[in-house]
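Each chain you see keeps its place in the complex, though not every chain is here.
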Amino acid sequence: MELTINGEKRRVKPSQTLAGLVEELGLDPRKLAVERNRAIVPKSAYRQTPLADGDQLEIVHFVGGG
Amino acid sequence: MGAEKLVVAGRSFSSRLIIGTGKYQSYEENARAAEAAGAEMVTVAVRRVNLTDRDKPMLVDYLDPEKFVYLPNTAGCFTADEAIRTLRLAREAGGWSLVKLEVLADQKTLYPEMEETLRAARLLIKDGFDVMVYCSDDPVYARKLEDAGCAAIMPLGSLIGSGLGIINQVNIRLIVEQSSVPVIVDAGVGTASDAAVAMELGCDGVLMNTAIAEAKDPILMASAMKHAVIAGRQAYLAGRMAKKRYADPSSPLAGLI
């Protein structure tokens, strides 16, 4: 299916959860925050959060800043 | 004198110097600067994960969040909504609610947009955040932000990244006199004496980024700033001598041969 992640369209394995996607992207969930369709998904809920074609995801973390 | 601490939203800090984590050559240099500055709190930005280049160095691998209190900021946000959205993500990413709010008016001055800042502060506080707020040196707005429940008032000394020092010392003094939460000068410090001046006015702390990151030797400047903040704080507590129009000898006049 196709998702929009951080503003870019991206094809990913179909019918998977947010947890699966984070793993597929090789990200460390402890250091992230994820917004799905403008709603924040708590880390605890990644496993129970199915993704649907066309979902809008924002995956952010901390970077250096003043 | 080491005893007295900076207390923000119930947490106490021995260091009154907060540093940013932007503009450094590398996170490694950044970490050494934080070390030299004796900082216990660092501001961080919230940005999209880079999905294409996975090997990019990660801030957390250099500045251990167990060791430094991460203070997520909203740099780059020009509306209350952007700022609130950013800080909610920050809270989820980090798991803590102490944040630095800044809502800016324009790219050229990065001056705080005070109406939006106050609006955002109220919403964030209702939402359970401990808000340290970047603001103008308008003492009236500073009072409103405190009344709204902000955890710290952070007036600018001068424009972000300008290095022009503490321009309006009268307003900073007025804010210090009226505030019962910590007042931390944020932005404008260019060199050590600027930081000392801010503390001598009675501020509870100083936040800086460019002054350290853009010094020729950031590590040494970080140490300079550590000492400057201590110097200014102690001078404020010690109570300076009165200024005099004419001279006053330091040696006794009696007993001259």
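A and B label the chains in the order they appear, each numbered from 1.
The criterion applied here is as follows: a contact is a pair of C-beta atoms (placed from the backbone, for glycine too) under 8 Å apart; a residue touches a chain by one contact, two chains touch by 3 or more.
Keep in mind that what you see is a predicted model, and the values were worked out from it rather than measured.
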item: Subunit stoichiometry in the structure file as a whole; value: A x4, B x4
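Note that in this section only the chains that are shown with their structure count from here on.
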item: Centre-of-Cα separation between subunit B and subunit A, whole angstrom; value: 33
item: Residues of subunit A touching subunit B in the complex; value: 5-8, 10, 25-27, 31-35, 40, 42-43, 58-66
item: Interface residues, subunit B side, partner subunit A - complex; value: 20-24, 27, 30, 43-49, 51, 54, 58-60, 70, 72-73, 75, 85, 88-94, 160-161, 209-210
